[in-house]
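Here the structure comes first, spelled out in structure tokens, and everything after it is commentary.
And now, chain A:
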Amino acid sequence: MTTVLLLTATGLGVAALYFLVASGLTLIFGLMDVLNFAHGAFVGLGGYVGWTVADRLPGSPGLVLGLLAGVAAGAATAAVTELAVIRPLYGRPLDQVLATVGLGLAIPALLQAVWGADARTWTLPGWLAGTVGLFGARIPSVRFLLIGLAMALLLGLRLLLGRTRAGLVVRAGVEDREMVTALGIDVRRANLAVFALGGAAAGLGGALFGLYQGSVSPGDGTSLLVYAFVVVVLGGAGSITGTALAAVAVGLVQQYADYASASLGDESVVILLAAVLLLRRRNLRGRPA
Partner candidate 1 sequence: MELRTAEARGTVPARDVRPALALAGLGWRVGGRTVLDEVTLEVGPGELLAVIGPNGAGKTSLFNLISGLTRPSGGRILVHGRDVTALPAHRRVRAGLGRTFQTSSVLPGLTVAENAQLAAQAALSGPYGSLKPWGWIGPKARATAADALARTRLDADAARRAGSLSHGGKRKLELAILLAGQGARPESAAAGQVLLLDEPMAGMAVEEVPELTALIREIHAGGATILMVEHHMEVVLGLAERIAVLHHGALLACDVPEAITENAVVREAYLGEPL
Partner candidate 2 sequence: MNTLTSTWRRGPLASRWVRAGLVFAVLYALPYSTLRIPGVFDGPLDAPGVLQLLAVCLVFAGLAMSYDLLFGHTGVMSFGHGMFVTGGMYATTILVDHAGFGLWTSAAIGLAVALAAAVVLGAVALRVEGIGFAMVTLAFGQAVAILVVSGSPQLTGGEQGETLDAGAVPAVLSGVRNTANLYWIALAYLAVCALVVWGLAASMPGRVMRALRENERRVEVLGLNPYLFKLLAFVVAGVLAAGGGVVYLLLLGGATPTVSDSNFTLSLLVMAVLGGTGRRWGAMIGGVLYGYAGQSLTRVSGSSAVAGLPGVLRGPLEQPLFLLGAAFVLVVFFAPGGLTGRFGGRMRREEA
């Protein structure tokens, strides 16, 4: 019983992590049709910047500022990327892919150059370091923070996209840039906004991944990228809710499979992916994959 509870709780923690990383990706991929291979790099950067701040001033304030710094770093980098790399390449998706792959390689290398290859330990404030007893299961406090913030992000993004015109503009822009501008809309601004938003989510995800692991290392973000893509596709690119559902599915499946057997744990996610895509030929939201 306690084991089940423990697995579920921590599984949701993993899900939260995946969602944090995937949400930004699904925005950029789903809305702008840009396969952003630099996303992992954004995550990694968010982690390091967050860690640097939190390391300077320990305790809860440091933690909060660290998270904010991570978000800021992610947003800033993404914005710069959009302006300098993505924007000049609209209408040339392949070149965009190549460029983002380039950034995806260069940025982590840069992180290693600046902070070294060894993992940097992120010491958590006391109240986060411990565990919370729940029917005999010791659930690490960090997981609750992750789940909480992930939910907040989910709601925030839904509101933002539901209420604002930006999402609409961007989606239209992907289909027919010329026509959007011909309606008097400056699609570039909307694109920049979405990209920065995705970057911010990535930054937050990075910082939280740092907390989660209790350390940051140059490869962090990129190691999660594959999962992020899986979650995005399962959830239906561009659909925030779908992404959240997919993240939960992947997180729980992986956690239980890991407990069942190592080899199964390794294969579980890919099996899930292939099964869903092939059997239903639809992603979890019922949209054509």
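Basically, a contact is a pair of C-beta atoms (placed from the backbone, for glycine too) under 8 Å apart; a residue touches a chain by one contact, two chains touch by 3 or more; residues count from 1.
Regarding candidate selection, all candidates are chains of the complex that A comes from, given by their letters.
The shown structure was predicted, so the numbers you read here are calculated from the model rather than taken from an experiment.
Enquirer: Of the numbered candidates 1 or 2, which one touches chain A within this complex?
Expert: 2
Enquirer: Would you mind writing out the residues of chain A in touch with candidate 2 in their complex?
Expert: Listed in rising order, the residues of chain A that touch candidate 2 are 37, 85, 88-89, 92, 94-95, 97-99, 101-110, 112-114, 226, 229-230, 233, 237, 262-263, 266-267, 269-271, 273-274, 277-278, 281, 283, 288-289.
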